[in-house]
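Data first, discussion second: the structure below is written as structure tokens.
A single protein chain has been removed from this complex, and every other one stays in its place.
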Amino acid sequence: MIFLRCDYSEGAHPQILEALVKTNMEQTVGYGEDPHCINAAQMIRKRIGREDADVHFFVGGTQTNFTSITAFLRPHEAVIAPARAHICVHETGAVEARGHKIVTVPTTDAKLDPDQIDETIRYHEDEHFVKPKMVFISDTTELGTLYKKSELQEIKKRCEKYGLYLYLDGARLASALTSPENDMTIEDIAHLTDAFYIGGTKNGALFGEALILLNPELKKEFRWIMKQSGSMLAKGRLLGVQFEEFFKDNLYFELGQHANDMSKLLRDGIAAKGYRFLTDSPSNQIFPIFPNKLVSELEEKISFEKECPVGDNEYCIRFVTSWATPKEDIEKVLAML
Amino acid sequence: MIFLRCDYSEGAHPQILEALVKTNMEQTVGYGEDPHCINAAQMIRKRIGREDADVHFFVGGTQTNFTSITAFLRPHEAVIAPARAHICVHETGAVEARGHKIVTVPTTDAKLDPDQIDETIRYHEDEHFVKPKMVFISDTTELGTLYKKSELQEIKKRCEKYGLYLYLDGARLASALTSPENDMTIEDIAHLTDAFYIGGTKNGALFGEALILLNPELKKEFRWIMKQSGSMLAKGRLLGVQFEEFFKDNLYFELGQHANDMSKLLRDGIAAKGYRFLTDSPSNQIFPIFPNKLVSELEEKISFEKECPVGDNEYCIRFVTSWATPKEDIEKVLAML
Amino acid sequence: MIFLRCDYSEGAHPQILEALVKTNMEQTVGYGEDPHCINAAQMIRKRIGREDADVHFFVGGTQTNFTSITAFLRPHEAVIAPARAHICVHETGAVEARGHKIVTVPTTDAKLDPDQIDETIRYHEDEHFVKPKMVFISDTTELGTLYKKSELQEIKKRCEKYGLYLYLDGARLASALTSPENDMTIEDIAHLTDAFYIGGTKNGALFGEALILLNPELKKEFRWIMKQSGSMLAKGRLLGVQFEEFFKDNLYFELGQHANDMSKLLRDGIAAKGYRFLTDSPSNQIFPIFPNKLVSELEEKISFEKECPVGDNEYCIRFVTSWATPKEDIEKVLAML
Partner (left out) sequence: MIFLRCDYSEGAHPQILEALVKTNMEQTVGYGEDPHCINAAQMIRKRIGREDADVHFFVGGTQTNFTSITAFLRPHEAVIAPARAHICVHETGAVEARGHKIVTVPTTDAKLDPDQIDETIRYHEDEHFVKPKMVFISDTTELGTLYKKSELQEIKKRCEKYGLYLYLDGARLASALTSPENDMTIEDIAHLTDAFYIGGTKNGALFGEALILLNPELKKEFRWIMKQSGSMLAKGRLLGVQFEEFFKDNLYFELGQHANDMSKLLRDGIAAKGYRFLTDSPSNQIFPIFPNKLVSELEEKISFEKECPVGDNEYCIRFVTSWATPKEDIEKVLAML
């Protein structure tokens, strides 16, 4: 069985695992205050060009998202997000469970159109409505699309106009930043957002996300909210050790690049055979549309997710490549089509 | 200034106020356990043909809605509601503040289409999604439309199919049940829903809504949740006294009828002059579309809400009639058009 | 049956009721933005000597308390309160239901000792603990005791030292400020607290509490939280009308004085007969200790609450007098002893 189901099917990249083994018997304090976390945070600050940033390490993305929103917003404040955003769909209402409404806006490509911010603000006129206070976007998005620098700048501009925080979910940031269509650096993101996270789980860590707090308003007593949210790992250094590996050289980006290379190979191969895609996604998630019969055949040999039916005779499916996807798997898949 | 802004501009209907004055110096226990509340609850049970119902009195509708949802649902369970529903828009996220997501479905007339229930259920496939457990509808709706008996039956059928509670917000139930297009009785509603409330605030009470719990699963320890939600009035008998007046004869329905009569007069008059409406609403809220210039002129003499622009030159506004609207006001308004 | 069970057994003081009747058919906007609320708020600001205060009207005390705490605190912040405080006992966990821990400190007289603030702060050392951010006290307390000005000043001093908000629950503020042992004015309270409320329900209003926000940090977008908490009365002017009556002359304090006069008569009479009290409470709640047999006899003729057994043969009970208690009732009770 070939796995194109998700980018977290395996354990960790061997270099990361080796670092965990090597440091295993070190004795440190817990909860992220150990030398590895301190060092990894400093590496990240340097790499993103923001020495003033606060860096907090989390085990997973859902945790990172709801802990941040819990910390950032007052009870009546709401989040604006594309209807396809992870927090709107696949987190079992974790944001609402902490008391906040997400005002969703419709999209075809899972990207927020800056004008939708204006429309949303206009609609929420007084104290009978929630008050939008934060914009949530993902890069890459849940449909594998990505933001251009000019788009992010425009979104930022609207956020500043209305006093909204801009938060970027970077679960797949490695794939975004190494996409052939990307024109941003991680420094750009660190200068255009109020907070974002650098995803590790989907890019070769055993687990781990690094949340970057840039706006000083968002930093105060953040660790209290982390602990209360169950987001503080006892042996916190496990997160520091992994992010040290990601950022001591260039591993973080190399793994994203590999996933993108494999996905490009697959995408080009599928397109060459004449199939269409749900959306144009130049990253490690692609959404080809196949005849139902073909989908059934593929399911016997490949593990993947089914997105949605397209008319009566076709189905859109999702293929996800990762840091661990071997080129041979792609070739085998193309041979099946 | 003529008030067509809402149906809660005045105090109480004189008969209700008189009852409050008359009982003012009685000494009773508090929190809704007094003889007036007990008596009013019994009157209601009889009137709706459900001797088994639990009846709880609330001061306002927002309270009634979120207290009920808090009591009925587990943390991961969600509400399905039309996007125009009061809980989705005008309650400042009170439902989300208690931890529950509202899954909204689009509508043009603020009414839920039964098929939308099926679609919503299909989409929420596993534990990564919230679990829809309750359907929320209003009668009349927030656009003044209402449900036919066959529609409510069909919604109930889907709810039973999927194990969903059906809750009906009756803030304007008096107007619904006395509408010329209505084909339901209050007994029908008490047999087709799991819970609903009989709205008093918008029908001539000083304040007050009577929540009716029909499904035994929803009754357990409800008063604990009421108290925790701040929904238990110390001098609870004020609510009982008012609902006794509503239901000892036929006052509740007479007041709804008056509001509808005034609105029919107004609606017919506006239509006769050739104006269009946003939607066909045979109840005490109507949504005529006027040229912008006319709207500006009307604003100087009438207090009303502006709904939304219609193209560049027209505006949809809302006129609401009430138990207290005098016929002369309607005639004056028609004369202005 | 004589009612000494609570101070909210009747409706409203006749002067207040009359004002409600007189204004009944006025047409105003809702939700507390009407002329009566605006006027009453201005009267209160003047009376408390704080023109800068924000005034918000609520229907009940539980609502006022949890809405305030919800608005004032971030999720990890906690309240310090005496273990007997109303929010710790009789509000069904309404504060915890909004996510905040109450750190309770033991007391014998329901009053907070300033040193308990220091001890509590010392104990909560880092992000593994909640962070105390607010002190909650009641005047009079739940045991009918009251704070001296010097005590309130000392509590305020500690609050300032640790950056804590000081909130005073004034459900029975009228009784506190007219107690023979009181040495504070309402102006003092308005200068020593960050927020407090002036209780109406237990002092002759049909219902109603006036929350006074003094610290500017606490004012921002408070109405959003009110609405979300279900604390915004549709026909809000009912609250304004009542507080106008309280403060246009001196009615608020006269009613408190009457309750205290009746309670003094009762207390002195009981003491003269040689009975003891649980605590010395110079206000409208008293806690005499009677032989069990006497308690049983009294229960047949008087409605009151039983507090706690004292040894095997005696019981402490609570008598509450109110604005409406007639002198004859007190005389009859004393005759029974």
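Labels A, B and C are assigned to the chains in the order they are written; within every chain, residues are numbered from 1.
Heads up, the rule we're going with is that a contact is a pair of C-beta atoms (placed from the backbone, for glycine too) under 8 Å apart; a residue touches a chain by one contact, two chains touch by 3 or more.
All figures in this text were calculated on a predicted structure; none of them were measured in a lab.
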Worksheet entry | Sole residue of A:L112, A:L233 or A:L251 that reaches the chain not shown, by the stated touch rule | A:L233
Worksheet, complete the sentence: Among the options A:P35, A:G60 or A:P114, the absent chain makes contact with A:G60
Discussion item. Need a quick check: the contact residues on chain C for the chain that isn't drawn.
Written reply: 75-76, 78, 89-93, 96-101, 127-130
Response to the item:
Absent-chain interface residues of chain A come out as 1, 3, 5-6, 8-12, 14, 17, 20-21, 23-30, 59-63, 66-67, 91-94, 97, 201-202, 206-207, 224, 227-235, 238, 303, 324
Response to the item:
Residues of chain B touching the missing chain are 70-71, 74-76, 98-99, 127-128, 130-131, 221, 223-228, 232
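Just so it is clear, only the chains that are shown with their structure count from here on.
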Item to complete: Kindly indicate the chain pair that has more C-beta pairs in contact than all others.
Response: B-C
Worksheet entry | Computed distance of Cα centres, chain B from chain A, in Å | 42
Item to complete: List the centre-to-centre spacing of chain A and chain C in whole Å, with centres computed as mean CA coordinates.
Response: 50
Response to the item:
Check: chain B positions touching at least 2 other chains come out as 91-93, 97
